[in-house]
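A single protein chain has been removed from this complex, and every other one stays in its place.
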Amino acid sequence: MVKKQVARVWEWVIERLIHIAGVMGIILVILIFYFLLQNSLAMFGERSLGQLILGQRWSPTHKEGFFGMLPLILGSLYVTVGALVLSVPLGVAAAIFIAEIASPRAREVLKPAVELLAAIPSVVFGFLGLLLVGPWFADRFDAIQVGQFAALGSLMLCFMALPTIVSICEDALHSVPREIFNSSLALGATRWQTITRALIPAARSGIIAACLLGLGRAIGETMTVLMVTGNAQVMPEGLKGFIKPIRTMTATIAAEMGETPYGTTHFHALFAIGLFLFIITFAVNTIADIVIRRSEKDIA
Amino acid sequence: MNGSRKQLIDPRIAEKIAFAGLWAVMVVVAVPVVGIIGYMLYRGAAALSWELVSSVEAGLLPAIAGTAYLVSLTALVAAPIGVGAAIYLSEYARPGPLLRMIRLAIINLAGVPSVVYGLFGLAAFVILFGWDRCLLAGSCTLALLVLPLVISASEEALRQVPQGLREGSLALGASKWQTIRRVVLPNALPGIITGMILSIARAAGETAPILFTAAFYSLSDPFPDSLLDPVIAMPYQLFVMATEEPDVEPATMWATAFVLVALVLGLNLVATVIRSRLRRRRW
Partner (left out) sequence: MKMHRITVGLLVLAFLTSMVALVGCPPKEEEPVEPMMTEPGEPGAGPVGEPATIDQIGSTTVLPIAEKWAQAFHEKHANVEIDVAGGGSGTGIKALIDGTADIADASRPIKDKEKALAEENGITPVEHVVAYDGIAAVVHPDNPVGELSIEQLSDIFCGEVTSWDELGVSGMGDIIVVSRDSASGTYESWKDMVVSMNGEAEDRDYDPGALKKGSNKDVRSIVAQTKGAIGYMGLGYIDSSVKPVPVIPMDGGPAVEPTSRNVQEGSYPVSRKLYMYTDGQPSGAVKDYLEWGMTDEGQGLVEEAGYVKVK
C-alpha cells in the first residue's frame, strides 16, 4: 500500500517536472529577452533610440563615447545581403537537384553531405577566409586592396547558410504531391518545365521560409565575420562597400565585450546591440515559421 | 506566354542545359566539404602527429581536454531538460495555443545568434550568479544553445515509437509514466543518443558563446581544477592561434583546424550513420 502511494507521489512529481521542462523553451526566450533588456536599459537612459540606431559613429572608447550603431547595422546588412545573393540561387538549385534529379541513392548521400557542411565550426570558416581565401582575392584583384572585406564575409557565410537553405527547400519540394509532377509530365511537359512551372510554385512558401532561415543564420554568425571582414566601423558606400572592410554587429560584441568593464556605458551599449540582434532574428524566425505553416496548409 | 517561350529554345535542349547547370551547382556545393578537409590535411600534414594531440606544452591536449569537459557538462545539463521537454511534447501536450507557443519558442531559440547566448550567459551565470568565467558557466550557456537540437531530435525519436506499444502497456495496467519509462524511452533511446551526439558536436565547435563565459588562454596552467575554473577549448585555441599568438608555425595552425574539423565531423558522421540505420528499422 505504502509503496504504491510513494510510487504515485513520485509519478506526480515526475510529471510536474516534465511539464516544467516542456515550457522551458518559453521560459528561456523570456529570460534571454529580459536579461538583454535589463542590461541595455541603462543605455536608453543615456542616448535616445534614434541616436543609437541612426548614429553614424561607433567610437566607444573615445572620451565622449560615440555609440552610433548605424555603421554596424549596415555592415551586417551588407554581409548578409551578399551572403543571400550567393547562397539562395545555389541553395535552391542544389535542393532541386537533390529532390528531382538525383537518384534516390544519390539523394541519401547528398543530403547528409550538405548537412555536414553545417557542422563545420564557424571559426574554421573564419580561419580559411583569413589565411587562404582573403589573401587569394587580394593578390588577384587590384580593386581589392586588402584581403579582409565585406564580400569575403558573404562568401564564407554563403557556405554556412547553404545547408539550412538546401535542407529546408528540399523538404518543401519533396512534400509537393507527386500527382502534380506526374500530371504535368503526362501533359507533355519536360521535367525541367515541370520543375519550373509546377513544382517551384507549389513549394514557393517553403522555399521562401528556407531563405528566411538562411538569413537568420547569416545575420547572427559571429566568429567568421569577426575574422574576415576587417572590423572597420565605417559607413559602407554603395557597391564599393562590398570590397571594403566593414564591421558587423555580432563582430562588435565579440571583439569588444571581452575587455569592457561590467556596468559601463560601453557594456550596456554592447547589450543593446545584442537586444537588437535578438529582436531581428526573432522576427525573421517567426515570419519563417508562419510561412512554413501556411505552406503545410496549402499542400494539405 | 508559355507558347512564345517554347518557340525560342527546344524544351528538351533547355532541360539539358538546366540540368547541366544544376549538376555544376551540386559540385560547387559538395566540393567544399571534401576540399576543405583535404586541403587542411595537406597544409597541416607536417605538424600532424601523435605528439600534437597528446602533448601539453606544444600540443593540443589542454584544448582537447577543455572541450571534452565543456561538452560532457553541456550534455549533462541539456539532456534532462531537453528529453523532459521532448517527452512533454510527444506524450503529454495537447494541441492548442500553449503548444503553438512552445513550438514557436523552440524555433526561435534555435535561431538566436550564438553570440547573444554568450551575452545571456555573461549576464546570468557570470555576473548575476557570480560564477565568473568558468567551465560551469560556459557549459550552461552551451547547454541552452543546443537545447532546441536535443528537444527536436528526442521528440522525433519518441514519436517513432509505435502507438501500439504504448496502448499495449496501458492495457496491461501500467500507468502513463510507467509506460513512458519502461516502454517508450528504451525504444527511443538510440534516437535520443543520436541527438545528444549531434548536440555535443555542435557545442564542441562553438566559440562565440564561450568567449566571455568560459574561455581563457593560459600557457602555464592549462587544465581546470574545478568547475569554477576557466578552460581552453579547441575552437578558441584555433581562434587565438590564428589571430593572437605570435610565431605559430602555419602547419601547426592547419593541423589544429584539421583536428577540430575531424572531431566535429566524426561525431556528426557517427550520428548520421546511427540515424539512417534507425530510419530503416522496421517495427
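In order of appearance the chains are A and B, and numbering begins at 1 in each one.
The rule is simple: a contact is a pair of C-beta atoms (placed from the backbone, for glycine too) under 8 Å apart; a residue touches a chain by one contact, two chains touch by 3 or more.
Everything quoted here is computed from the prediction, not taken from an experiment.
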| task | Just list which of the chains on display the missing one touches. | result | A, B
| Among A:Asn231, A:Thr248 or A:Thr281, which one is in touch with the chain left out? | A:Asn231
| remark: In the whole complex, of A:Ile14, A:Val146 or A:Ile287, the residue touching the missing chain would be A:Val146
| Option touching the unshown chain, where B:Ala68, B:Leu165, B:Ile193 or B:Leu228 are the choices | B:Leu228
| Which chain B residues touch the hidden chain? | 129, 131-132, 136, 140, 216-221, 225-228, 243-247
| In terms of residues, what is the contact footprint of the unshown chain on chain A? | 57-62, 71, 135, 138-139, 145-148, 230-234, 244-245, 247, 255-256, 258-261
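Here is the rule we go by: only the chains that are shown with their structure count from here on.
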| query | From the C-alpha centre of chain A to that of chain B, how far is it in Å? | reply | 16
| request: Under the touch definition given earlier, write down the residues of chain A that touch chain B in their complex. | output: 11, 14-15, 17-26, 28-29, 31-32, 35-36, 38-39, 90-91, 93-94, 96-98, 101-102, 108, 110, 112-117, 119-124, 126-128, 130-132, 159, 162, 166, 189-193, 197, 213, 216-217, 219-223, 227, 250, 253-254, 257-258, 262, 270-271, 274, 277-278, 281-282, 284-286, 288-289
| said: Looking at the complex, which residues from chain B come into contact with chain A? | reply: 2, 11-12, 14-15, 18-19, 21-23, 25-26, 28-30, 32-33, 36, 39, 80-85, 87-89, 92-93, 98, 101-120, 122-124, 127, 144, 147-148, 151, 175-178, 201-202, 204-208, 211-212, 235-236, 238-239, 242-243, 250, 253, 257, 260-261, 264-265, 268-269, 272, 276
